[in-house]
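Next up is a structure, given as structure tokens.
Note that one protein chain of the assembly has been removed; the remaining protein chains are unaltered in position.
A and B are the chain letters, set down in written order, and residue numbers restart from 1 in every chain.
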Amino acid sequence: MRSMLKAPIAALATTVAMAGGAFAAGHSLSGDLKIFSDMSNPAPRAVMEGMVERFGEMHPDLNIELTVIEREAYKTQIRNFLSANPPDVANWYAANRMKPYVEAGLFEDISDMWTGEIGENLASTKGAMTIDGKQWGVPYTYYQWGVYYRKDLYEQYGLSEPATWEEEKANCQTLLDNGVKCYTIGTKFLWTAGGWFDYLNMRTNGYDFHSALLGGEIPWTDDRVKQTFANWRELIDMGAYIDNHQTYSWQEALPFMANGEAAAYLMGNFAVAPLRQAGLDDSKLDFYQFPVINPAVELAEDAPTDTFHIPSGASNKEAAKAFLEFVVSAENQTLINNGSNLGQLPVNAKSGVDDDKFLKEGFAMLSGNSPGGVAQFFDRDAPAEMAAVGMEGLQEFMVLPDNLDDILQRLEAARQRIY
Amino acid sequence: MFPTPIEKTSRTWQITYQTFLPLALLLWLMPLLAVALFSIKPEADFVSGGYWSLPTYFAGLENYGRVFFQSDMPRYLLNSVLITIPTVIGCVILSSMTGFALGIYRFRSNIWIFFMFVAGNFVPFQILMVPVRDLTLDLGLYNTKTGLVLFHIAFQTGFCTLFMRNFIRALPFALIEAARVEGIAEWRIFWYVVLPLMKPAMAALAVLIFTFIWNDYFWAVVLTQGAESQPVTAGITSFNAQYRAAYHLMSAGSIVAALPPVAMFFLMQKHFIAGLTLGAVK
Partner (left out) sequence: MSNAAIPVTEYSTPQRGWYKRNEIAITPWLFLAPGVFFFLVYVIFPIFQSFNLSLYRWDGLGQAEFIGMANYQELVSDRAFEVSLWNNLKWLILYLLAIPAGLFIALFLNQTVTGIRLYKSLFFFPFVISQIVVGLVFTWFYDPTFGLLNVMLGWVGLGPINVLGDPSIVTYGIIAAGLWPQTAYCMILYLTGLNAVDPEQIEAARLDGARGWRMLWYVIVPQLKPATFIAFVVTIIGALRSFDLISIMTNGGPFGTSRVLSFYMFEKALSEYGFRMGYGAAIAVVLFLIMLIFIAYFLWSMFQEERGR
């Protein structure tokens, strides 16, 4: 029923694309540039609009049309517009999250853009943008994960940033003895539990193992996986996490840290802004890298990368590529990632990192102290279906750790079906 | 009358009843009153943990002001209006026609067509979801209010036909026969004889459909995205994503979203209840 309509639309799109290309050849950029973006939160939205404005000034003949779609809605809508109504540029995520679209031929191969200077400057994220040896988009920002903690509470109880698992647990015990939970977390929407698993598994078994596990190459019932859960269980049994975390979203879990009922939060750097808003200034809020569990494995980090792509049905690919080049340019990267804009890390090695405590620490950590590798995130490294089943199992484990064997068997069954 | 009218019972029972009534109502509406209370409390009350204390000061204007002037709420409300009103009009038109055809004329497939409408009206939405979404995409109406309106009209036609047909069946058939004897064309009978008599049914349907469509969430999520076309039920969820844990704003937003059908109900109560309870008595 769909294919009948699709063919003429596709044909039309190609005609338009060829006409546009012919017209644009030899001129500066002109025609229309249609951008769909998921940068719908206030700060990212301003960044996106700013980029469009500056790019528009560089190419006055180009008519740029920006559509911003609510971030969560975008995740389901992208399927529709990529095939039915493709823009010239679209936001998305790196690694496995872009795989379905790459495999369905909906993203344009832009490997040619990655040769030369751009490729060198973006080397750190090249792996995340590569599938089948080709590059399918460009990153525009990424951010570190790690433990954000209440410095004042740690000082009050005479604790210091833990470097090892033993110190970590000792800290936690002290906090619990004083009626403070070690960690806040809200697992209603599941993915936060994925962050914990990423770190525990990378610290227990290393990046390569973690990557292979999420890539479906290792059974979930493997003893090494069980070891990860055993480590996790130590925290759960201590009562390290806030109660009822399964009913909260990640934002609803913030107040526990803000009002001192919990001392730390394993989160992405985007948690800094709301925590600061809740009254935690830099004298109360600090950051440490997730501690070492197994000294035999190298440290590795989660650093999700957000991206831009050119849909293969785009009609103005020339302008789209120019826009992508503009986005990753050192100058633009410095600007959009600074503290008053996205407040994240630039992807271009030639860019400057903003003079923000957390960004500097994050940048130093990712560039200097993450020898094992950089993972995207549980739900970006594993295929969507596995991620959904997996994160549900992780939440169940956090609430009912005794169900572990049952959970792992379910995940294993899912793995065998999905990959 | 059952139960025994209160005025025929003992004095003590009368007093018990009279005191119980407001208490029961209070208990019944408790969750709602809580939200109303939240919506006029200042943010500071929540920060200090005083969820259930009286507001330290009246922050209603402030909270509702932010909902109206600093969020997408007004757009969502407008979308809801632009989705609901055309649907109501479309449904009433289509179903007065189908109701007329099925209520007045006797032909062999009459009952089967009628049953098709009734049965279709009962199906779970999920069985329609994927095909309807594809159809809307193919028509180029995905993420438009039109796409949503077309589906709503089609689906609600099932219920409305049931309603109109039964209403018309109850009209005196002699009127129509008399008109036919006069040699009046059938469409004129519809326009000049039946339609005027159907006004109360149309009013009842209009209020009912207004409420159903205004409160629809599922199809809004399936067929639209974003502030340019989503109605307020879907809007309230993104509104809440934006203001998570800001209970005063979420409460105010929820109340704003719920208000139009409530107003409709209180203004058109008679029609509303007549519509809902059609068939509840023989």
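Brief remarks on what is shown
Methods note: a residue touches a chain if its C-beta (ideal position, glycine included) is under 8 Å from a C-beta of that chain, and two chains touch if they have at least 3 such contacts.
Computed from a predicted model, the values in this text were never measured in an experiment.
Listed by label, the shown chains that the missing chain touches in the whole complex are A, B.
Set against the missing chain, the residues A:R79, A:K134, A:R276 or A:K357 yield one that touches it, A:R79. Checked against the full complex, the one of B:M30, B:L61 or B:A174 touching the unshown chain is B:M30. For subunit A, the list of residues touching the undisplayed chain reads 1, 72, 75-76, 79, 82-83, 100-101, 103-104, 106, 187-190, 243-244, 246-247, 379, 384-385, 387-388, 392-393, 395-396, 399-400, 410, 417. In the full complex, subunit B makes contact with the omitted chain through residues 1-3, 5-7, 17-18, 21, 24-25, 28-32, 34-35, 38, 49, 51-52, 94-95, 97-98, 100-102, 104-105, 107, 110-111, 113, 115-120, 122-133, 135, 150-151, 153-155, 157-158, 161, 185-187, 190, 211, 214-215, 217-218, 222, 233, 236-237, 240, 247, 250, 254-255, 257-258, 261-262, 264-266, 269, 273, 276-277, 279-282.
By our rule, only the chains that are shown with their structure count from here on.
Residues 1-2, 5, 41, 68-70, 72-74, 76-77, 80, 84-85, 249, 251-252, 254-255 of subunit A touch subunit B in their complex.
Taken together, the subunit B residues at the contact with subunit A in this complex read 131, 134-135, 137-138, 140, 142-143, 225-227, 238, 241-242, 244-245.
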